[in-house]
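Every protein chain but one is kept in place in this view of the complex.
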Amino acid sequence: MASARPQSVTARQPLGGEPVARACVVGASGFAGALAAALAWNHPQVALEAVTARSDVGRRLDDIYPRHRVPLELEPFDADRLADRADVALVSYPHGAAAPVVAELRDRGLRIVDLSADFRLRDPALREHWYGPHGAPEAQAEAVFGLTELYREAIAGAALVANPGCYSTAAILALAPLARADLIADAVVDAKSGVSGAGRAATDTTHFVAVDENVTPYGVSGHRHGPEIDQELAALGCAVQPSFTPHLLPLDQGLLASCYVTTPRELTAGELADLFDQAYEGEPFIEVVDRPPGVRDVRDTNFARIHTFVDARGRALVFCAIDNLWKGAAGQAMQNLNVMLALDETAGLAGGPR
Amino acid sequence: MASARPQSVTARQPLGGEPVARACVVGASGFAGALAAALAWNHPQVALEAVTARSDVGRRLDDIYPRHRVPLELEPFDADRLADRADVALVSYPHGAAAPVVAELRDRGLRIVDLSADFRLRDPALREHWYGPHGAPEAQAEAVFGLTELYREAIAGAALVANPGCYSTAAILALAPLARADLIADAVVDAKSGVSGAGRAATDTTHFVAVDENVTPYGVSGHRHGPEIDQELAALGCAVQPSFTPHLLPLDQGLLASCYVTTPRELTAGELADLFDQAYEGEPFIEVVDRPPGVRDVRDTNFARIHTFVDARGRALVFCAIDNLWKGAAGQAMQNLNVMLALDETAGLAGGPR
Amino acid sequence: MASARPQSVTARQPLGGEPVARACVVGASGFAGALAAALAWNHPQVALEAVTARSDVGRRLDDIYPRHRVPLELEPFDADRLADRADVALVSYPHGAAAPVVAELRDRGLRIVDLSADFRLRDPALREHWYGPHGAPEAQAEAVFGLTELYREAIAGAALVANPGCYSTAAILALAPLARADLIADAVVDAKSGVSGAGRAATDTTHFVAVDENVTPYGVSGHRHGPEIDQELAALGCAVQPSFTPHLLPLDQGLLASCYVTTPRELTAGELADLFDQAYEGEPFIEVVDRPPGVRDVRDTNFARIHTFVDARGRALVFCAIDNLWKGAAGQAMQNLNVMLALDETAGLAGGPR
Partner (left out) sequence: MASARPQSVTARQPLGGEPVARACVVGASGFAGALAAALAWNHPQVALEAVTARSDVGRRLDDIYPRHRVPLELEPFDADRLADRADVALVSYPHGAAAPVVAELRDRGLRIVDLSADFRLRDPALREHWYGPHGAPEAQAEAVFGLTELYREAIAGAALVANPGCYSTAAILALAPLARADLIADAVVDAKSGVSGAGRAATDTTHFVAVDENVTPYGVSGHRHGPEIDQELAALGCAVQPSFTPHLLPLDQGLLASCYVTTPRELTAGELADLFDQAYEGEPFIEVVDRPPGVRDVRDTNFARIHTFVDARGRALVFCAIDNLWKGAAGQAMQNLNVMLALDETAGLAGGPR
């Protein structure tokens, strides 16, 4: 009955001609996985060959997510079948479930961007504390933390990229220039996220009536993205572990990290701004701007928009806004894939008008 | 740890002194049941003796619904225990589950307002078509349809009141004056509701991300409130069955019925307005107003706010806004209970400032 | 201070190489004009040479609308300067203000898509009734009504296209197949729109607190898009003038027209669906689908998504969802411009993942 609607297809040649890589998305029925599929589907140099899911097998992706308009049918996961058809995989399974399928696909030679937390934490004890026993410890060694702006070179050669969490992405981008310059004596990260960050599962927490006209702190006693932030600050030579508290907001996509940094010496606003300008000069997805960012400014884009200020108490303020599903998940995954494939880092991400 | 928080109690004397009736709310863990409990808890002449639930037994109601601040613990349903402590019951179970508990409580002599659909439809065949076999057919005969403005006298003496659906309430209030005057030749009801109307269950439909920035028609092939509207128009002598289509809106509470009525002869705007003014003169909860109502105007109140107009095509337009949880559910239930108890109809419903 | 932020530029070569046309957007500081500028800026075959505004002259467009990321500075309107630099203009002035600038630009030979209502109504009396004296009556004769799917051929050769209103677009697309087949005996259009349809002006009506958690009918006594709908149905041979009532919803972009059509003979659901499938076969921006559309499905796209049904009363129901700023304004303007320039109709509109 749908005259203008494309028929179900099993793959599509990229818009830009002969593909550089054949991709599959494993776990495409969740929010991040579905966007990863949409990004791959529209990528000029990547052919999306398959989308898999644990639930909803047999449904077409554009039936679940009309907006993405990806007319592929969800398949069950089958490592051999995927290995026949794809060179690279974007894996978007829940934490814990991802590691085994990553291992299976790595065994078959696919290069992978994993959107779960399974390979993010390098310290085995810390990892086990937060997530339980590792599902694929042998693959951990080759995992590169996928914050593109920090690990671009390693990502270029990586077989497995551990895409960071949404909060971690915003917080690390906001704090890295200060950490690298040894300018963090203490830090508070107050983060605010839209509901898509909580995933597609229908729960008391994601019910419209629970979120609407509300704002609530959560994960107060500890949130899994905290150790990612600590790990990456430490890697930059900063021993400070920020106080990090997420809050849930009545909006769908968008994440703001408001970072309050005590510096060992007082900076001027100009010094602070220069530090960020230099740190992110030439970065295609970092916008350092002269007024506080709103998450609307980056909605449906892969940009991180950052503003800095030194307040009357001498504290350094850094605000970083991202779209949690883009730069905080699927967008950064595609950015990493572009780096891995030696493509233009913005390919398939520059986007059109919004 | 909660110094200012009231301790759990098992009941409370009403604010107005010796209670006229002792009430229980059966099924208090859903949105409508919880509001019914809050209304009873704050009622000046009713003592709320017990709240029961099928899930969440043992939790305090103010833990699930902080905003209502009812410090009672949810009990399992036990007809004998309830009959010992209460004279009247507000039952807020899902359709189908309500009838048996209503029957049990009726057997023990309690007078009941049932918020489910189980006793709304008088035609057994129609009832069975929409809801399956009747769970308590013997109780049906004594049920009075609980649209207060239409059945006030019968409700006063009723042992069992079948509280109408939210859409039905708004649509019938909007159409009744025209139906009674034999002025409906044809009618379209385009209704819009907030998400609380879909209940507390977390589903794909009530997920914040599904509703936010969206509006969708649903129940297009038939919605259960349709036959309630037809039944009550017929009872007023109108054989027309309106086309009725609900839509889901990104808001929590509020329902607007936009009614487009073809009249057998063209009315003037003044005639139409007079018809409604007269029909609802003296009604404590009906506001006939001279501009289109918004659902914000009636949020957290038991008012139905109605505006009429005759458009350039000669069609009669009637807009009726209610709060789906108040006049569309628990508020009207309490209004009916007040009538049953020969109390001031607005007792416990007049509300304070909003 | 904005390292990654592009410097202000005065124009940009299109992404696709040598431009087919040089465009300007007149009135780019409003919502529709700004999106028109964004669409032109990202168009593969059009060079955006200038953006003008009445207010905000001297500000960069990406300062007002960060999300669009168009780094052009708003200029004052100067017909001569624009004529030197542009071949085509998208005019997005308020009603009444548009006609004179359209006339000035037409005098200088530019082909124009006008997003205002100034040239939409062909009947001078009707036009004057709704909008007052015509600001450029001499240009009216060459104006083509810009509903692409209805007037594609005339648009291809047009010097001046009168882009339809957002409500008109959705309603006409929903009703045209029925009108053309002489299947409308009576019709009600209940339309719901997001707030961006009310424009950028800050008023009591567009204040967040007025809209949030609300839904209100407005324009009940007559809305300017009504005569556009009537005019186009009449052009298709249908004398029926639908009852049309718009409602304001708490969302930013999106418009749903729910159309309730009495047909002279009862249709089956299949007949109705076939009628729409055939009517819109091959249309790149019309999606006829088998379930009710939500406005989220078309957000930030130029699609109109249509679902039909025949209800139990035998009435034909047609639901049409569009993004009011895209298919309802700037998107359709660009679609029309593509037709005028003999480009692929979807150029610059196919969009990437959302």
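A, B and C label the chains in the order they appear, each numbered from 1.
Rule of thumb we're sticking to: a contact is a pair of C-beta atoms (placed from the backbone, for glycine too) under 8 Å apart; a residue touches a chain by one contact, two chains touch by 3 or more.
Computed from a prediction, not measured in an experiment: that's the story for all the values here.
Asker: Of the chains that are displayed, which are in contact with the missing one across the whole complex?
Answerer: A, B, C
Asker: Which residue from C:D63, C:D252, C:D274 or C:D344 sits in contact with the chain not drawn here?
Answerer: Going through C:D63, C:D252, C:D274 or C:D344 one by one, C:D252 is the residue touching the chain not shown.
Asker: Can you tell me which of C:D63, C:D212, C:D274 or C:D344 touches the chain that was removed from the display?
Answerer: C:D212
Asker: One chain isn't shown here. Among B:D87, B:D114, B:D186 or B:D297, which residue touches it?
Answerer: B:D297
Asker: What does the interface between chain B and the hidden chain look like in terms of residue numbers?
Answerer: 1-5, 35, 38-39, 41-42, 66-68, 212-213, 273, 276-278, 280-290, 293-294, 296-301, 305, 348, 350-354
Asker: Extract the touching residues of chain C with respect to the undisplayed chain.
Answerer: 31, 195-196, 200, 202-204, 206-213, 250-252
Asker: Need a quick check: the contact residues on chain A for the chain that isn't drawn.
Answerer: 186, 188, 190, 192, 194, 210, 212-218, 220-222, 226, 241-243, 245, 247, 249-254, 256, 258, 260, 262, 292-296, 299, 307, 309, 311-313, 315, 317, 319
Definition applied: only the chains that are shown with their structure count from here on.
Asker: So which chain is farthest from chain B, going by the mean of the CA atoms in each chain?
Answerer: Result for max centroid distance from chain B is chain A.
Asker: Need the CA-centroid distance for the pair chain A / chain B, whole Å please.
Answerer: Here the centre of chain B sits 45 Å away from the centre of chain A.
Asker: Between chain B and chain C, what is the gap in Å from one C-alpha centre to the other?
Answerer: Each chain reduced to its C-alpha mean, chain B and chain C end up 41 Å apart.
Asker: When you check chain B against every other chain, which residues touch at least two of them?
Answerer: Residues 210, 212-213, 250-252 of chain B touch two or more partner chains.
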